[in-house]
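Working notes, structure below.
Every protein chain but one is kept in place in this view of the complex.
The chains carry the letters A, B, C, D, E, F and G, assigned in the order they are written, with residues numbered from 1 in each.
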Amino acid sequence: MSSHRTADLGFARLDLDRAARTGTPEVVYAAGKTPAETVACLAALLDGGAPIAFATRVDDPTAAAVLERWADAVVDDAARVVFVGELPEPEGEVLVLSAGTSDGPVAAEVAATLAALGVGCRRVDDVGVAGVHRVLAVSEELARADAVVVVAGMDGALPGVVAGLTDRLVVAVPTSVGYGAAFEGLAPLLTMLTACAPGVVVVNIDNGFGAAVAAAKVVRSQR
Amino acid sequence: MSSHRTADLGFARLDLDRAARTGTPEVVYAAGKTPAETVACLAALLDGGAPIAFATRVDDPTAAAVLERWADAVVDDAARVVFVGELPEPEGEVLVLSAGTSDGPVAAEVAATLAALGVGCRRVDDVGVAGVHRVLAVSEELARADAVVVVAGMDGALPGVVAGLTDRLVVAVPTSVGYGAAFEGLAPLLTMLTACAPGVVVVNIDNGFGAAVAAAKVVRSQR
Amino acid sequence: MSSHRTADLGFARLDLDRAARTGTPEVVYAAGKTPAETVACLAALLDGGAPIAFATRVDDPTAAAVLERWADAVVDDAARVVFVGELPEPEGEVLVLSAGTSDGPVAAEVAATLAALGVGCRRVDDVGVAGVHRVLAVSEELARADAVVVVAGMDGALPGVVAGLTDRLVVAVPTSVGYGAAFEGLAPLLTMLTACAPGVVVVNIDNGFGAAVAAAKVVRSQR
Amino acid sequence: MSSHRTADLGFARLDLDRAARTGTPEVVYAAGKTPAETVACLAALLDGGAPIAFATRVDDPTAAAVLERWADAVVDDAARVVFVGELPEPEGEVLVLSAGTSDGPVAAEVAATLAALGVGCRRVDDVGVAGVHRVLAVSEELARADAVVVVAGMDGALPGVVAGLTDRLVVAVPTSVGYGAAFEGLAPLLTMLTACAPGVVVVNIDNGFGAAVAAAKVVRSQR
Amino acid sequence: MSSHRTADLGFARLDLDRAARTGTPEVVYAAGKTPAETVACLAALLDGGAPIAFATRVDDPTAAAVLERWADAVVDDAARVVFVGELPEPEGEVLVLSAGTSDGPVAAEVAATLAALGVGCRRVDDVGVAGVHRVLAVSEELARADAVVVVAGMDGALPGVVAGLTDRLVVAVPTSVGYGAAFEGLAPLLTMLTACAPGVVVVNIDNGFGAAVAAAKVVRSQR
Amino acid sequence: MSSHRTADLGFARLDLDRAARTGTPEVVYAAGKTPAETVACLAALLDGGAPIAFATRVDDPTAAAVLERWADAVVDDAARVVFVGELPEPEGEVLVLSAGTSDGPVAAEVAATLAALGVGCRRVDDVGVAGVHRVLAVSEELARADAVVVVAGMDGALPGVVAGLTDRLVVAVPTSVGYGAAFEGLAPLLTMLTACAPGVVVVNIDNGFGAAVAAAKVVRSQR
Amino acid sequence: MSSHRTADLGFARLDLDRAARTGTPEVVYAAGKTPAETVACLAALLDGGAPIAFATRVDDPTAAAVLERWADAVVDDAARVVFVGELPEPEGEVLVLSAGTSDGPVAAEVAATLAALGVGCRRVDDVGVAGVHRVLAVSEELARADAVVVVAGMDGALPGVVAGLTDRLVVAVPTSVGYGAAFEGLAPLLTMLTACAPGVVVVNIDNGFGAAVAAAKVVRSQR
Partner (left out) sequence: MSSHRTADLGFARLDLDRAARTGTPEVVYAAGKTPAETVACLAALLDGGAPIAFATRVDDPTAAAVLERWADAVVDDAARVVFVGELPEPEGEVLVLSAGTSDGPVAAEVAATLAALGVGCRRVDDVGVAGVHRVLAVSEELARADAVVVVAGMDGALPGVVAGLTDRLVVAVPTSVGYGAAFEGLAPLLTMLTACAPGVVVVNIDNGFGAAVAAAKVVRSQR
């Protein structure tokens, strides 16, 4: 069946028709791969016909290897993401809120992934519930967004407060930011899963990529 | 501000404008409330102008108390949900899959909540990954749905397989069904959070209500 | 030393001078004691010169046994607390907030303990962060209180929001209310310990008594 | 509202009126920030009118960057805290006890924070319960203090013993000191939460800053 | 080999020479056995030549079945232990301390087991660290004992304080007494394992039997 | 495809060709099903052509309902298993060892499942490592078996000792027998997973059925 | 007894007759040993008469030390395994599937161990359930194999899907690959233990060696 073409690289078997089947292209998760392996995966995806290929969790040697192969590749340092190819025109708008400055890298991964998927994005950072007026101040942005992604570590209380203020789906991303009883992200993960406001859904700790894919599905289903 | 009207019952302060603000009406969570308290909450919501009021996690005495007060109330035994008032016309369609027959009550809570929110629903039960052809057999339903809710206990592997077959958002609900290393739903919760297919989002263990609200937000954002 | 008098009942050794030493009288924790043992403890405390004696976590048979011995004992059903003797005049005011109606019994234990300790108390229930305007609505009470106790289960997000609105100490009490990933109070416990607003301190799950003692120490240190 | 002024630095939105609202100024948590970001935050707080600004969890490069910008900044090496501006006159006295020499850095963070908040502090270190006479030896200091902070790792038993000897509020800080079954601070955290002496309240593991803020609230509410 | 005689009852294979080999006779753990099975095990042990046989964790029907078979059996209700045969003359003395009245059943199991093993025992109950003078008051008993068993739930802090006051081995027994963050005995277990005073050894939660066996080994090794 | 026939009962979709595909017939897990549902499932399997159908985790009402429908059904009380149809002739031999008498029900489930699968079985119970000669005494049985299943709760040490004595595959089943730090089977589960003797494989806590299926696969692969 | 010869190296006592007794030779686990110790162990095994000796978890200095001693040793870099001596002729075939490229080192340890044990092996990598057609594509290999080893991190869902497609025993190996809620391999471990398809057995996280030994026992029992 044509929707199940695979590129077999020996160390990896890439799913070339994932975009056709699931709406989201195969993406290279670079953690645990050598720079050469990541480059080979990106190349195979482009060879398979993808207009843009990208990798997440990219370290410096991998970013260098990608730039050496494709001089016009784009490296997003904050997000640890690289793109090869042309970014699509953005459609719609996802509001990306983060609770603290240390949550920045995960919020950046959300934004970079949305860009690669062709979805518009507006970021507002450092919106902690300890100053709840900072949350109320984004009401206007909430009203305008197609979906909302909320990134928070430590107590992870922000998504529950936001979900009480909007009729949009709130995708919550716990982060491993914090210390002690935050237990590497377990505390905000549990907080988000038990948030009292319905309409909060949760992805894995630090999984900005997954949150962006989910939000993009919501945006695209509206068009 | 008119969107913040509250009904103060002493033991509870109901948020009468939640539907206006978040698109989802205030719903009565009956666990931990006496039958009289649940009845009082439902009455206050109807008095506040809601066309329909409903409660989840309803036990038998509470169901009886509701029926005594409103003879035309509808009790959904499988879902442990009661409705008072007129169900809205359903719009759109959410596909609700469950992995085993024991996951039925949670899947029923999803379906009942969707009905109360005015969203269409199609259920297919007992779609376990141990017989993966049963999953492939729902491809057609997947293609037609506006969003997908997948309910699974034990290993919780079904949402990840489903998400690889569809471009719809997959809302995963772990259940407390299982024994031993399922640890009251912890095992499927972790499985769903780490699912390799992007586009899976997760709600609390046994939280069929929350999954339905999330799916309804996706459906309604398309209209 | 006179401040270390003990009443030895065989099964228990009561600390008669605890009030002199720590400002808080010895209190009978009735869980795990027979009705007769609880009655014996209360009697020994009164015999030791206490103007009032009280017990927490009292079940129905114990309450009955206390009433049989002291016809003028006061039983607080919601709090599962009994008092024998004269309640002191209340001084100061502690604001007791609870997040949901199911948190009521713990909030009642806070209030009953404050009464026994001679501290004034004002309760506001069902102040969930899912409707953050309900939190903002208590600003005036916050400004007037000498200390604040916040009782919350599920996500436990309320104390962190409250602490951002007041200069009073916030004593947070996680409750075992909730299901699934609330894990019998673990989720709100972690949330409260990692709350981003400084000035939040935490006691054991469902420990309304301990929170009241802490708040009373703050109030009394001001007089 | 004037009490909600914010300094928006792009990567951070500082709450300039937190002191007015909560009695505690916004403080810079330097972990996870670059030296330049920490310097920018401190500068913004001083620009906003704060007489003193300080940062916690400061590493060597950040301390150097602060000293380069403000030659008269004070760096507390043991506490990993930096101050810029004039320390206020201390009022009242908080007794800070630590159980072992390895708990020193956390006790130092308590002391430094109290200094910045204008609260007096007396420290006694290495007061372990394995030699309970060392605890009894601080009775006099306990009687004189306005509040007590107890810092302990490993078994975390000290706060419960201290709380039985004083009528002051005891703020307990578990530390990540220890090995094996101490599980990075989990053991002392649980010990402190379940301490049998009422009047013990707990903050996050290693959170000397939070304990100091809580103790300062108690001291200041007395004046 | 004569030291490995076994009584095969079909559902159980009793180790008749355990006393000869390990100094401790095979003992019947009645939990999970029917009354008839427990009776059969006791009979087989007596048939095998044991002067006394006993069972722990005995419920009411089992106690009744034992009494029906051996009218002169002794049932210790507090300890849930039954003895058949003649108790040996006690030698030596183990001091058994318990922290609270709710720890009584476990302390009773320690005492009953010591009696069956022919070891003397002195119990002092309700010796909590919240009144540390109650601990100091047992100094004389500590000096006289051959070994010490300390039973404690909740924070489990007592063994560490006791071990700082004696040169005897301290066998610590955490109990499942407590609520919330005591997590069914996990909190005192961790506290005891991390106690700062060396010379504390730990047995399983609620395992009064095992603590008694360990203490008896110490006493007997001295004779 | 003929190997994917399904019997759709509404509440369940039975996999009629599982035996053809995986060598193990679809089996009814009765926990969480009503008696009527279990009966309907068994009937559908027999209608689908299976010579024998069976259900595990059967309670008394379900057993009664099965006997009412099929008078010649066989109910194994110890194992909580029912069979309808003719048991196949047993081939090969699996040795089933259990560590204590309380592990009996799980060992019985192993034996009953083997019988239904047509595999021979020899059981030896109460083979605890506390009397290691009892383990050595089964050497002859170990030498004769085609595969070994070891059932153990509490410390779960038996499979590792057995695996050092045989060249057969050892399938280890942790049980929820025990108390305290056994944590409902977690302790033996971890012990078995970390057993130092290679050749130990592990199934879920109390999963006698799964262990029998695994052992049967080994036996049948030899024929 | 001749089957219990031991080589005592002081720091280690090698079991020279393990192969005779258990079918699997003693193997050197190099983690935690110095290079010299690993070399000494390998030499002792060869001196004891083993035709081949090998070590797992070998770091670079150890590999160098082995090559210095035996110039013809074989170092498998991917698997971190070294062999000294002649590899036996392979018999039978184990199919080794891995779910992602990052699981490669563990799959390589499986393959290297099988080679040393004289068992044939066929590897297919990157067979994730997110593209379930990639799983179905190995049906032919599944039919041909004598046993199957499945290596997977993250959600660990692959073994359950595979077990539904084959009548062979499936040995599942969870890996520590993943982040966040994968909790260092806990998530896939729980998933595999609760897999709904019977016939899945599990070994320790990252324990490719143990899985290979188990699979080899199945293969050899067929010959």
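As a working rule, a contact is a pair of C-beta atoms (placed from the backbone, for glycine too) under 8 Å apart; a residue touches a chain by one contact, two chains touch by 3 or more.
As the structure is a computational prediction, the values presented were derived from the model and not from experiment.
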item: Chains shown that the absent chain touches, full complex; value: D, E, F, G
item: Identified contact with the non-displayed chain, of E:Leu14, E:Val96, E:Leu169 or E:Ala187; value: E:Leu169
item: Candidates F:Gly92, F:Gly164 or F:Gly208 - the one touching the absent chain; value: F:Gly164
item: Subunit E, residues in touch with the chain not shown (by the definition above); value: 18, 21-24, 27, 146-147, 163-169, 171, 189, 193-194, 197-205, 209-210, 213-214, 217-218, 220-222
item: Absent chain, residues of subunit D that touch it; value: 100-102, 104, 125-127, 130-131, 133-134, 137, 177, 179-182
item: Touch list for subunit G against the chain that is not drawn; value: 1, 4, 6, 10-13, 15, 18, 31-33, 37, 174, 176, 185, 189, 204-207
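The rule is short, and it goes like this: only the chains that are shown with their structure count from here on.
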item: Computed distance of Cα centres, subunit F from subunit A, in Å; value: 44
item: Where subunit F touches two or more other chains, by residue; value: 18, 189, 204-205
item: Pairwise chain contacts under the document criterion; value: A-B, A-C, A-D, A-G, B-C, B-F, B-G, C-D, C-E, D-E, E-F, F-G
